[in-house]
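A protein chain is absent from this complex, but the other protein chains hold their places.
Then we have chain A:
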Amino acid sequence: METDWSVVIDYMPALLAGAKTTIYITVLGLVGGLLLGTIAGLMRAYGGSVLNAIAFAYIELIRGTPIVVQVMFLYFALPVLADIRIDPMSAAVLAIVVNAGAYIAEIVRGAFLSIGKGLSEAGLAIGLPHWKVLLYIVGPLAFRRLIPPLGNQFIVSLKDTSLFIVIGVGELTRTGQEIMASNFRAVEIWSAVAVIYLIMTGSLTLVLRTIERRMKIL
């Protein structure tokens, strides 16, 4: 068997365009997922029984089903059910938002509840309203504990975008597949794809390590 690594160079522009799409879906999806996850996590931790139940149902629904099924549902079933048509790209971003949101919700809830009750009481005892206690005291402490598990979730979500091959989004894995279909250079192309994923996840890890080192866990 002979390999010809020059094909990697030939197809690099196409692969990088795929990687760009992967990054685009991941970043947009995680921004939305962070927002949704924070809200759902705080609803779980501090909401009354109704808010808590809503967040709980959402989290269980998402964690209990595969992300491929979720994106298929968004892309193929939603148009039938609600007459909403969305393009593959929006379906992909939305799938990450909804999926990462559920996992981030549990991370946020855990981090907030891990901050000792005594600190909240000290805040309340000087006359702060509850929301200010969360914003100024518990929040900043919880944030520090959030970073390691959040980093994990970011990497999982980045890799999950490869599953959107099923709805034909031109991200990195899909691009690799298309190149393969035209030249059958499996070793070269899939090696290149793997290395590009590693570079992306590696950079993410590096950024998170730096943030972590800057912030002491208290």
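One rule holds in what follows: contacts are C-beta pairs under 8 Å (C-beta built on N, C-alpha and C of every residue); 3 or more make two chains touch, one makes a residue touch a chain; residues count from 1.
FYI, contacts and distances are computed from a predicted model.
J.: So one subunit is absent here. Using its UniProt record, which name fits best from "Methyl-accepting chemotaxis sensory transducer", "Acetolactate synthase", "Phosphate transport system permease protein PstA" or "Amino acid ABC transporter ATP-binding protein (PAAT family)"?
T.: UniProt protein name of the non-displayed chain: "Amino acid ABC transporter ATP-binding protein (PAAT family)".
J.: Among A:61, A:119 or A:206, which one is in touch with the chain left out?
T.: A:119
J.: Which one touches the absent chain: A:66, A:79 or A:129?
T.: Of the listed residues, the one touching the omitted chain is A:129.
J.: Based on the whole complex, identify which of A:39, A:137, A:180 or A:208 touches the chain you can't see.
T.: A:137
J.: Considering the entire assembly, which residues of chain A contact the chain that has been omitted?
T.: With respect to the unshown chain, the touching residues of chain A are 116, 118-119, 121-129, 132, 136-137, 140-141, 218.
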